[in-house]
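Missing here: one protein chain of the complex. Every other protein chain is in place.
Moving on to chain A:
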Amino acid sequence: MLTKRIIPCLDVDHGRVVKGKKFQDIQDVADPVELGRYYSDQGADELVFYDITASYEDRDIFIHIVEKVAEAIRIPFTIGGGISKVEDFRKVLMAGADKVSVNSSAVKNPQLIREAALRFGAQCVVLSIDAKRNNKGSWDVYVKGGRENTGIDAIEWAKQGQDLGAGEICINSIDTDGVKKGYDLELNQKLSRLLTIPIIASGGAGKMEDFAEVLKVGADAALAASVFHYKEIPIADLKNYLHDQQIPVRRV
């Protein structure tokens, strides 16, 4: 039986893992390769590395980290951040990444999704969406690290992303991110019902119940950062808990 996935997310700045709270207040946590290997050993199903380094010159440092991660771990991993051209896809895939996640750049140029899917296969194109509730009962797409509202409807954008060839949607709720009060269940449920590609829920995990809830409403995977980085929730314990909740998971 296909299992639900647990995905630790590592934000990488200048070669080090950091975790932002509401995208601010960043604190250094660990070495990406070591932390990646640790999570893999603990039973993480995949890993996501986001390059949050602003400067273009530091890009090579990050590519080198991608290569080191690929040598060190034997589970799939996704690379995000700083991907704006098909050539950027090629670079990180050739460095050993399995998937590439696009966010703001795809909003700016939706054809990037199609071009990358045609060239490298839909399986490696993850459309990441930063969504925030508005007062009309729907969600808006934000870009630039959650600072700028595009006014685009998040659910429509997810659907369009699927039609353009994305293999997966990662939906990050700005309202719940860093607050640790649970994922946005309504948004994840809506997307899971509407789309035929897998959904990764992101933003809001604080306790083990939060993972169970979002996976039960239809998300195929749950992504989290700080609860793993600060060892508040050991992945093995989480998997056992989810198993007890009748949620199919892979336990190591």
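Please note the rule applied: a residue touches a chain if its C-beta (ideal position, glycine included) is under 8 Å from a C-beta of that chain, and two chains touch if they have at least 3 such contacts; residues count from 1.
Please note the rule applied: contacts and distances are computed from a predicted model.
Name of the non-displayed chain as stated in its UniProt record, restricted to "Imidazole glycerol phosphate synthase subunit HisH", "Hydrogenase maturation factor HypC", "Naphthalene 1,2-dioxygenase system ferredoxin subunit" or "Ion-translocating oxidoreductase complex subunit C": "Imidazole glycerol phosphate synthase subunit HisH".
Across A:Cys124, A:Ala154, A:Leu187 or A:Leu238, the single residue that touches the chain missing here is A:Cys124.
Checked against the full complex, the one of A:Pro76, A:Gly145 or A:Pro234 touching the unshown chain is A:Pro76. Within chain A, the residues in touch with the undisplayed chain are 1-5, 40, 45, 70-71, 74-76, 93-96, 98, 120-124, 167-168, 195-198, 220-221, 250, 252.
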